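For reference, the structure is listed below as structure tokens.
What you see is the complex with one protein chain gone and the rest in place.
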Amino acid sequence: MDVLAGWWDDYFWGAVVVGKVFFCSLALMIIFGLLGAMAKLSNSRVAQKIAGAYTVVFRGTPEILVVLLLYFGSAVVLTAIAQVFNPEIKFVDVPPFWAGTIAISIIVGSYATETFRGAFLGVHPGSIEAARALGMSDLQTFVYVRIPEMWRLALPPFGNHMLSLVKDTALISIIGLNETMFVAKQAITVTGKPFTMYIVVGAIYLGFSTVVTLFVMGAEKFGERTTVGAK
Amino acid sequence: MSIPENRPLIQMQNVNKFFGDFQALKNVNLEVRKGERIVVCGPSGSGKSTMIRCINRLEEHTDGHIVIDGNTLTDKVKDINAVRREVGMVFQNFNLFPHMTIVKNLMIAQQLVRNTSKNDARETAMFYLERVKIPEQAQKYPIQLSGGQQQRVAIARALCMKPEIMLFDEPTSALDPEMINEVLEVMVDLAKEGMTMICVTHEMGFARSVADRIIFMDLGEIVEEAAPEEFFDNPKSERTKKFLSQILSH
Partner (left out) sequence: MSFDLQLIIESLPVMLMGIGITFKLLVISGVLGLLLAICLLLMRISGLWYLNIPAQIYIYVFRGTPILVQIFIVYYGLPQFESVRESIFWPILREPTGCAILALSLNTGAYVSEILRGGVLGVDKGVLEAGSALGMSAHQKFIYITTPIATRLALPAYSNDVISLLKSTALASTITIADMTGIARTIVADTYAPYEIFISLAVVYMIFTFGLQKLFGIIEGYLGQYTKRE
């Protein structure tokens, strides 16, 4: 265990990076998911087709491939653009943090699209009718009736999406993100203890998963207050 | 199997059943003789289903004694199986095996529990399917049958095990009105042939014409027990009177 001494610091900062990726990708994932769901539920055939393609493409492609494509692909584009201005430039890249975060947000967002779509469809039509009958506007109905109920229905699968985000962060280490896997690699070259180092990485991720799972369980309990009646 | 006339087929003595803190059965005492037709009625939550489910150990009674045809009902698998061989049950929601054809539904228990050969099992199955008047449905799946047909199959399935006693747990409550009669007819035929039966039901017409005894339960207790004429025309307890007025007014 003493072989880890001195590495706790680095692991800690690596974990912080994991946390940062999580929150950024969570926000983006929700945005992509909601946009996709609304596109699928809209009346526009074009929007539906685009959203349909979105879900098919990103649910059928390996995550690592998307990460690699986004990272190297954006580097190629940016380098090409930069070379227009300054032909001396050899290579411009997007920070792995952003390439990776956006990549995993897009991927998990495609699953979230289906989750949100199903949840929106699951909202009691009766509640919507009641809101209309009471004179609420479409926007008010959307905000006060549809969204809260939709969230309650979406929560269990959404919790799984959050867990996917946590775990997919490890993939970003492949393009050089300085999170825990990266730390482990460095620690291994110094200590020669790959098992120990990667176990620590696993434990850190397990910790994150646990926190997310507990949070979701708490949120589900909170959501149940509207459905579980007096016994 | 013949038993001496003075030993009841079913004996429940001082039976109590608790679900956690809630007492579903309070000091239930019941005796049923061979050939008797008992109807159990009462409001929701009165314990009627719980009581008959204790008889074939789908529920475990907390204390008291239950003896079926000389077999005392205990925790032991041997005792439970001995009882279940004698007792057939028909459920409110039919509970046919959805992934098996009708005839397989009737055959499977014979083959597994009584080790009957496939051919014998099939013969018995078709015999009882004819008894309930739907032999042509043998190769269909439950989902393709109407509710009334499914329930008749369920009755046939229980009968294939040649039970001494038949328990009916609200057999017609989940049926559309036009299908209730076809099921009641089968039950009446069964009663006429002398099958010992306990039937939890709201069908008072059936009770009046078929039952030897009607038992009224409320809040886990047996409140009143009487032959149909006395029960309907001369109820003794206030609670019975109240229940009858509610159920017979429409």
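A and B label the chains in the order they appear, each numbered from 1.
What we mean here is this: contacts are C-beta pairs under 8 Å (C-beta built on N, C-alpha and C of every residue); 3 or more make two chains touch, one makes a residue touch a chain.
Computed from a predicted model, the values in this text were never measured in an experiment.
The chain not shown here is touched by just one of A:95, A:122 or A:194, and that residue is A:194. The chain not shown here is touched by just one of B:85, B:131 or B:236, and that residue is B:85.
Checked against the full complex, the one of B:7, B:99, B:118 or B:202 touching the unshown chain is B:99. Of the listed residues A:13, A:72 or A:151, the one in contact with the hidden chain in the full complex is A:72. Those residues of chain B that touch the chain absent from the view are 56-58, 77, 81, 84-85, 87-89, 91, 93, 95-100, 108-109, 112-113, 141-144, 154, 157-158, 161. Residues of chain A in contact with the chain left out of this view: 56-57, 59-66, 68-69, 72-73, 75-77, 80, 163, 166-171, 173-174, 181, 184, 188, 192-199, 201-202, 205-206, 209-210, 213.
Rule of thumb we're sticking to: only the chains that are shown with their structure count from here on.
Distance from the chain A centre to the chain B centre is 55 Å, each centre being the mean of its Cα atoms.
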